[in-house]
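What follows is a set of notes on a single structure, which appears directly below.
Omission of a single protein chain aside, the complex is shown with its protein chains in their original locations.
Chains: A and B, in written order; residue numbering restarts at 1 for each.
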Amino acid sequence: MSDLRTELKQSIIVQLNLEELTIEDIDNNDSLFGDGLGLDSIDALELIVLLEKDYGIKLTDPNQGKEIFISINKMAEYIESHRTK
Amino acid sequence: MMDILLQEDSIISPLGFSTSENIKAIKAGNSGLQFHENSRIQNGGCYAGILDASLLADKFSDIGDAKKFTKLEQMMLLATQSVLNSNQLNLSETALIISSTKGNIDLLDNSQNFSKNRASLNYLARVIQEFFGFKHKPIIVSNACISGGLAVAIAKRFIQVGKFNDAIVVAGDLVSDFVTSGFQSFQSLSATPCKPFSKNRDGISLGEAAAAILVSNKERKGNNISLVGDATSNDANHISGPSRTGEGLYKSIQRALQESKLSASEIDYLCAHGTATIFNDEMEAVAFNRAELVHVPINSFKGFYGHTLGASALIENILTKHSLLNNELYPSLNFEGLGVSKPINIIQKFEKKELKTALKTASGFGGCNLAMILKKSFNGYS
Partner (left out) sequence: MDIARKHFITNSIRIKNGKIFLNKETILSLDPKIDFSQFLKDAYKQLALKYPKYHKMDSLCKLGVLGSTILLRDQDFTENTALVFSNASSSHDIDIKHKQSMESIVSPAVFVYTLPNIVLGEISIKHKLQSENVFFIEDQFNADLLVDYSETLLKSGKASSVVCGWIELKNDQYDVLLCLVSNNGEIPFTREKLEELYRFDNE
């Protein structure tokens, strides 16, 4: 289970070009947007692409993202119950 | 400062092959938006304003061999020709200003009958220059969705410092797979024909069109409208998300008003950008409220054309000009109840009304915003 979280952190760092961050810098409960990692609206769209590419999850409603991309823990929970690959 | 006049113009779009055909269609409430199948897109396609290629080629055959020109070139050449037809211009002195965001971008992959070099904006400009024999190298403006209006502002600014007296501004963009797939990834394509400023709006519809206009400091036949103020301002906030405070748009409106020596209360009509995305329309409403334009009749033409990118602000400038000349307010198509947090006065039905001044605005990726103020010349009443 924690493997998925580590994997997620790694791919978020790569996919969103968070060059100056390492896996250790991101806490499972850190908020991804706002005061936490400070991600923005393009990052949110990029996370939707990541879900589709890596886990075969298609989000069609951009508002869905708001409930999923809260923290690494929330994302991992969603992926565990919805992944198709 | 000398008067800069917006003169002969032309619009080539799914609504028609001249400005008058376009205005006729708008008055009849016709939209160019139709469902187009495209397997790349969720739902198997999207609503877009796409020009019929064979109809275009047929029209183009009056002035050239359609097989030798791309669709966009045909559109932009036709628009330019139409403006040149009605004026005796000395092409060794007339400036040519071209506006496009992506030009012939779909040629990049060599999949069509043209070389991929032709995808470049420089190539596109050279085709237009050489077709008519403009002596001076064209000026090319590529500044996202404000390009078409910015090109007109640039013409004015250069005329005012004496760089030239006449400029033909030509703008055009296509509904390309390149752009459609991008907006799809942004999840900003509307499932229905776009509904600017409406409650249930859910994104843009794309469109394609070309337009041309003569900008000059010389009085000529016909009715002239003056461009009396223009400004751009960057939000300095986000490259794709509109500013929540409408900062750049507000600033550009203030600066344009200042140059025109008009106050907000003297504006008779406001032609908005109105793309129908949730955030853009909300941002505009905020900016218009800050600028005290709450009561000014407003419309967006995107419901008729879709978003024609680098052409949109020129087309809408031309339509604004004709609204003033005809003393007519055209309804904002597909409006279904106000869906922005601040009050604005959306034009819901066709109206005849004495109009003297108008404000045209546009905003685009990169945080750019543009405001232009048009005014009836003293001797320009119809």
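Methods note: a residue touches a chain if its C-beta (ideal position, glycine included) is under 8 Å from a C-beta of that chain, and two chains touch if they have at least 3 such contacts.
Just so we're clear, the structure is a prediction, and the values are computed from it rather than from any experiment.
Q: So which of B:9, B:235 or B:281 would be touching the chain we can't see?
A: Checking the options B:9, B:235 or B:281, the one contacting the hidden chain is B:235.
Q: Out of B:71, B:118 or B:251, which touches the unshown chain?
A: From the options B:71, B:118 or B:251, the contact with the absent chain belongs to B:251.
Q: If the hidden chain were put back, which of B:113, B:160 or B:348 would touch it?
A: Residue touching the chain left out of view: B:160.
Q: Quickly run down the residues of chain A that touch the omitted chain.
A: Considering the whole complex, chain A reaches the absent chain at 16-20, 42-43, 45-46, 49, 52-53.
Q: On chain B, where is the contact patch with the chain that was removed from view?
A: Interface residues of chain B facing the absent chain: 40, 101-102, 105, 108-109, 120-122, 125, 139-144, 150, 154, 157-158, 160-161, 163, 177-178, 181-182, 184-186, 231-240, 247-248, 251, 255, 259, 364-368.
We take it that only the chains that are shown with their structure count from here on.
Q: If we count contacts the way the header does, which residues on chain B are in touch with chain A in the complex?
A: 42, 185-187, 238-241
Q: Across the complex, what residues on chain A touch chain B?
A: So the residues of chain A in touch with chain B come to 40-42, 45, 48-49, 60, 62.
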